[in-house]
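Please see the structure below; I have some questions.
The complex is shown incomplete by one protein chain, all other protein chains being positioned as in the whole.
Chain lettering (A and B) follows the sequence in which the chains are written, and residue indices restart at 1 in each chain.
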Amino acid sequence: MLQGLIHKMKRLGERFPQSLFFIMALSALSALALITIFIFIEGIPLIVKVGFFNFIFGMKWAPSLGQYGIFPMIVGTVLVTLGAIILGVPIALCCSIFLAEFAPRKLSNLVRPAIQLLAGIPSVVFGFWGLIFIVPAIRNYLGGPGLSILAGSIILAIMILPTVISISEVSLLALSPLLKEGAFALGATHWQTIRSVLLPAAKSGILASIILGIGRAVGETMAVIMVLGNAVALPSSILDPARTLTTNIGIEMGYASGDHQQALFATGIVLLVIIMLLNSIAQYAIRRK
Amino acid sequence: MGIRLNPKTTQKIAKAVIWSAAILVLFLLFSIIIYILSKGIPHITWQFLTQIPSDMGRSGGILSTIVGTLSVTLVAIIVATPLGVGTAFYLTEYTRESTITKIIRFSAESLAGIPSIVYGLFGFIFFVIYLKLGWSILSGGLTLAVMILPTIIRTSEEAIRTVPPMYREVSFSLGGTKWQTMIKVLIPSALPGIATGIILGIGRCVAETAAVILTAGSALQMPTSLFSPARTMAVHFYILASEGISLEKAFATSALLIILILLINIGANLLVNKFVAKGH
Partner (left out) sequence: MKNYKAKYPINLRFSFIFCLIILLFTFTLSTGCSRNSAGIIVAGSTSVQPFAEVLAEEYMILHPGVTIDIQGGGSAAGIMATESGTTDIGMSSRTLTGDETSLWSVEIARDGLAIVVNPKNPIINLTLEQVCDIYSGKVSNWSALGGEKSEIHVFTREDGSGTRSSFESLVMGKTEIMPEAMVENSNGAIRQLVGDDPNAIGYISLGLVDKDVKAVELNGIAATREHVIDGTYNLSRPFLFLTLKEPTGLVKDFIDFTLSDQGKQILNDQGLIATGVNP
């Protein structure tokens, strides 16, 4: 009978850590739920008050006049991100090909941590560097105040390099060596193999890396605030200053209150939706492998 | 467009372009780092490290920001590590793939993608306002804890999964319960991997600005408790740089930040190598 009791206690003792870990595991879920709930609770009333279309497509952001149209910020985000992708992805892809195919072992073992380091540098440092070098260069050679979408795109392009490089490289390395051997056996040069065989084969991984890079660019705030100029008007060229959804929140959050504060949370909702969409697309692309 | 180039030529061009891209990236990285370090290190003096800022940061040191950074990071790590490792344990040891694990994993992945400014908004409305913690180290640290949770979950899960099943079987055959197995076998085995995750999380905390400025505030004074507002080095650097208060101190602060990140990265890499070496 004692045996039975001990056995029962052991089983209870088993249940306890299991429940404990289950509760811990719920932390990620509850955090996500809390974030979503609180941001939505704060932001939705404003969207209802102003009107969904007025909010998303409104051209004027003037909180002191009660106007909350975020379309210029959406355009800002899109342009800056597009610029970052156009500038950054080709270079990142070349680098990942370099690491996967061309670099000798010793060199790639040096380059890879270097790129990781790039990923760890605080974004404000990039913004500062951009303010010192990129902004004056644009102002002196291309015109405009220098604080511009172009400056933002350049900085963001540099910042998304590590993301795109590392995931693309992993996708390339994960390919079966038979693919390469087969192509060589058919007489293809190294580059022909890469272009026609390896890249298409790693397509979904590379696509996923680009989408995650987009996500990083869309979500970046501090570096962009420092170089974008933050004018509320709709930008008409990449040399114009602009605001993104993130910098709008970043600049005004410190002092906003009431409707204004809710409008910033509403901007946060838009950001969350965009990021969730991007993440789902990326996940889908990864799983399709 | 009608010129058909010799494949050998395209090969040469492609190789040149690819090598140039790699060199460009390395050049960018080194020029940024060397620029900041060269301008900043000369101003990192003993006073800089041990005095508190005065005159808006124009003079004095950055001691209060160092303490701010350490405290906020410590709170984040202390909160996120048990939760993250616990989650990892649950996902690997206690269940099979099911709806609930998919939901948990989805949550972790989603958390990883949320922009830091949104974390700032959340931290502000939840910790600072709703829980009435005010602008404080606690608010900042808890917000950062949620931010680094996905990282710790991911690396811990990987670390635990690579512990050879043999270790578990031996432990069970010796009569150990799941709990004992975990404490005495799994944790020590997976420790380098878990530690890597923690170190990556620390790196993230040190570098974070947007979320911290909205939750821990930006007061310059030395924090006296978990409930005091505090300024971290990253926030201090941002304020110094964007307001042009002191170029010297800005460079020095960023140089210190970069050195810290470098050390953190090196530490993580060493651990990963140890981990791989152990991974049999």
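By our rule, a residue touches a chain if its C-beta (ideal position, glycine included) is under 8 Å from a C-beta of that chain, and two chains touch if they have at least 3 such contacts.
Remember, it's a predicted structure, so these values are computed and weren't measured experimentally.
Taking the complete complex into account, A:I251 is the one of A:I23, A:I44, A:V78 or A:I251 that touches the chain left out. Per the touch definition above, the residue from B:T87, B:T151, B:T196 or B:S218 contacting the chain not shown is B:S218. Residue-wise, the contact with the chain that is not shown comes from A:G146, picked out of A:G43, A:G146 or A:G215.
Listed for chain A, the residues touching the missing chain in the whole complex are 60-64, 135-136, 139, 143-147, 229-233, 240-241, 251-252, 254-257, 260.
Touching residues on chain B toward the chain that is not drawn are 54-56, 71, 74, 77-78, 135, 137, 167, 170, 184-185, 187-189, 191, 217-221, 224-229, 242-245.
Throughout what follows, only the chains that are shown with their structure count from here on.
In the complex of the two chains, the chain B residues touching chain A come out as 7-8, 10-11, 14-15, 17-22, 24-26, 28-29, 32-33, 35-36, 82-83, 86-87, 89-91, 93-94, 103-104, 107-111, 113-122, 124-126, 130, 146, 149-150, 153, 177-179, 182, 203, 206-210, 213-214, 234, 237-238, 241-242, 250, 254, 257-258, 261-262, 264-265, 269. Those residues of chain A lying in contact with chain B across their complex are 10, 13-14, 17-18, 20-22, 24-29, 31-32, 34-35, 38-39, 42, 90-91, 94-95, 97-99, 102-103, 111, 113-118, 120-129, 131, 158, 161, 165, 188-192, 194-195, 212, 215, 218-222, 225-226, 246, 249-250, 253-254, 264-265, 268, 271-272, 275-276, 278-279, 283.
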